[in-house]
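Let me give you the structure first, and then I'll get to my questions.
A protein chain is absent from this complex, but the other protein chains hold their places.
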């Protein structure tokens, strides 16, 4: 059996009983402001810095400049990581591409092709796609959405990449993803909640599905600290989701 | 009256009062991470290993390689079972087929034809289709969905196969299947729940419908252990579904 | 005033204060596994065996063979009843007809015509259509659905048949039928519930509407026994529907 | 100010503080089995028998024969009333008209024209349309529905008829009518509820709107007795609607 | 700063801290039977009688004759007010216009033009449109609805009219208007509730938004008396909306 790889998010690795299986795609879903991008960044940044795995962060919502700046506040020096050659960002907010009107399919395939080029060239092992919502929102039918996700997932698997795909869930629903199809493409699902307790939205994290791997079944507490996301793998959560 | 066949999932066979009627199609529904694939695999793996019934697992979501690896952790040696000739996997995640755009109907019929070939050639008696969501998600109208499911079910019945069709339900609904039509094609419905109790999602199982066969009406507890799914047929569940 | 006819389901006849008015169409609705087919079968089987009324069961979901086998377990000898000439099954699961794509209307009208032939030829007085969902699911507009149902109901009324039309309701809704139009075609509505109480789904039955006939207004308990559905007309139900 | 006219349903006339304003259209809405047809029939039958107002009952759901039979059980002798010349039924369940496919608009206008002929010829003063759902279900757009209702309402008003239009509400919603537009055409709205209390569905009635007329604001108890609907205008209701 | 104008509904003027800002459009929303038309009428009737402002009531749901009759019961002598020249009704229920099928846009623009003619000719300062639902229900797309409302609002503003637009909300929703776009056209929103308390529907009123003007934030009690709507600006409401 393959050795698990560490995410480097300590509490999360405990919840995952040793980390993620290599070569798998994981969906990381949660509402706005739950820290999906930060947690996903830790996975690839730690991979590049501590585990010697060439890593790639594809930022479809935020520009590369803003991302570098925002992650700096957690002490992640993305510029330096890029210069050291084991970390790379494909930036530019796809949500802000305004001129492809008629040729969406082509654009999405181009993007996937572009990502594949980088993966092959650099021997990338860890990938974050932040977020897959942007890919799916560009499509108008369920079939097109499924196919775009499948093309992406196929490509990532074929190169043995361990990948985290983020997905923003709509406030006030229990769905695991925006269109309810994203979870069919992946091997595991990690969910972030913001659980209202009185006047606070308390963060909770649960591993809902992880094919081929045992994992903690409890909802655990996490915090967004000045070092990034920290998971408390022995603290349980109560309250209304 | 026909003799029931054992699933080999001990507690479940007790809930089913001796197992499943041969030649019937059963819907196994539940949310992401509830263990549908594992339970379904036990049905065919046990069939091949302990009950001398040639068995087939059709994996539409996960590749054959990943499936073999993932099921290995429960001690199921699928490779060896395949070599012994009574077990077979049709793998390759259908969700990841990306190039059939216009010819979906043809593809689904091809797939059904391919499955039928294997059934005839090997004298298959137990079948798992994991999951039927993929078939239905490819279709755009309710009528097409119904017809694809019917073609599959007809074929399975015509060869006397006992079959489990898995279906992933959307989080936060009470529906028994994704489109609310899958349950019309089958002879029985088994539902898996993840029932939130405080900070945990506790697994519960109920037999909701089983034509021609008496069965337990209670929601029972089950666990995903390192031997696969284990049902506790005398433990009852409480809590909000 | 016309004499009521007994369903032969004792407790139900008490709820109906003597049975059903002859020549009326009744909707029997409920969720998957609530025993709609069994209760409906008792109505026609009892009619043929005990009340000397030629009876017909139209099975659109299940094949005739499976139906005969399944009902055998309740002690209903459908084969023998057919041989005695007062009972007939039109079988073959319509849900599994896969080749009429373009000619749905024609097929439904053909089916209704076929049923009418049998009714005229045999002087049928009691009819079950199990289920009308199949008819309505074949149609794509509300108008077509209404017209198919109307054609069926018109035909049944014109021959003076007392008929039970079954309809499976979607889990987690309060609707009386799948499309909310079926209840406009009928003279009465009987609803089966599976009411969750702790870890059980307890069966409850209520007569919601019965034109021209007084009836019990309470939700009563029923059970699916090895003799078929038994209604307890003096036991009341509590719990959340 | 115009003198109110009595419905003859005693408790209801008290809730209405003396009855209905003449020449107005009232929506009577409620779920299946709540007694809408019976209450509406009392309005026209009493009008013909006790208040010397030529009255008309238009039955779009049920055939005239069945209606006569069903209402007979409440002691309403509709045949005799018709023979005395002050009462008339336009029967024939519109829901069962199956051949007008393309010419729905024409049919609805024809029906309205037919009703108008009877009104003019007989000097009709009280009218029941049971139910307007049938008219609206025939239409496919909101605009068409509104126009059919408007044509009907215009016609009734132009002849000074006091009219009750029944509308069946869908189970499990709070809407006052099926499409949420019927209430814009009328001068008043009376709602029937079946309020679940433990194992019973208890009938409740409220006058929600009555232009130009004061009325009781409480939800009152009513019963369907062997004399028809009886309202208890001083008994209040509690429980979950 | 402009002087506020009194509505003449005493308690409401207290809630509004002196009345409405002149030249503004206000949405008055609430369910069927909550007294929207009566309250709106008081605004224009009082304007004409006590505040020397030429006023106009546009009745799109009810005919002028019925409106005059209905409002008479509150002691409003609309005929006399019209004769005195400072009050005018544009009547005729738009809901009952049946022949404009294809030329809806034209009709709505004609209606707006007709209203504008009256405003210019008479120097109208207060206007009620009862209800804007009718305008919006005639349109089939959100864009058309927005444009019809905008054309109306633009016209009213350009003549400096203070206007109340009524909107009937659907039972059982919390929306402020039927299509959720009406509130974008207006400068203020007043909401009427019918809050169920036991067996009663108790009326409550709240000023939810009032641009450029301070106002009470509490839900207050009101009653429909024989003098019209009376607001109790110091009584607070409790109960489930």
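Each chain gets a letter, A, B, C, D and E, in the order it is written, and its residues are counted from 1.
Heads up, the rule we're going with is that a contact is a pair of C-beta atoms (placed from the backbone, for glycine too) under 8 Å apart; a residue touches a chain by one contact, two chains touch by 3 or more.
Model, not experiment: these values are computed from the prediction.
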Displayed chains contacted by the hidden chain, counting the whole assembly: A, E
Full-complex contact with the absent chain, from E:41, E:81, E:206 or E:224: E:206
Options E:12, E:128, E:176 or E:229, residue touching the unrepresented chain: E:176
Residue of A:52, A:73 or A:227 touching the missing chain in the full complex: A:73
Residues from chain A at the interface with the omitted partner, ascending: 32-33, 37, 61-63, 66, 69-73, 93, 95-98, 101, 104, 131, 133-134, 137-138, 140, 168, 170-172, 194, 196, 198-201, 226
Positions on chain E contacted by the hidden chain, ascending: 1-2, 24, 141-143, 146-147, 150-151, 153-154, 157, 173-176, 180-181, 183-185, 187, 189, 204, 206, 208-214, 217-220, 236-238, 241
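We take it that only the chains that are shown with their structure count from here on.
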Equivalent-chain rotation between chain D and chain B, CA atoms, steps of 5 degrees: 120
Distance from the mean Cα position of chain C to that of chain B, given in whole angstrom: 30
Multi-chain contact residues (two or more partners), chain B: none
Which pairs of chains touch, using the document's own definition: A-B, B-C, C-D, D-E
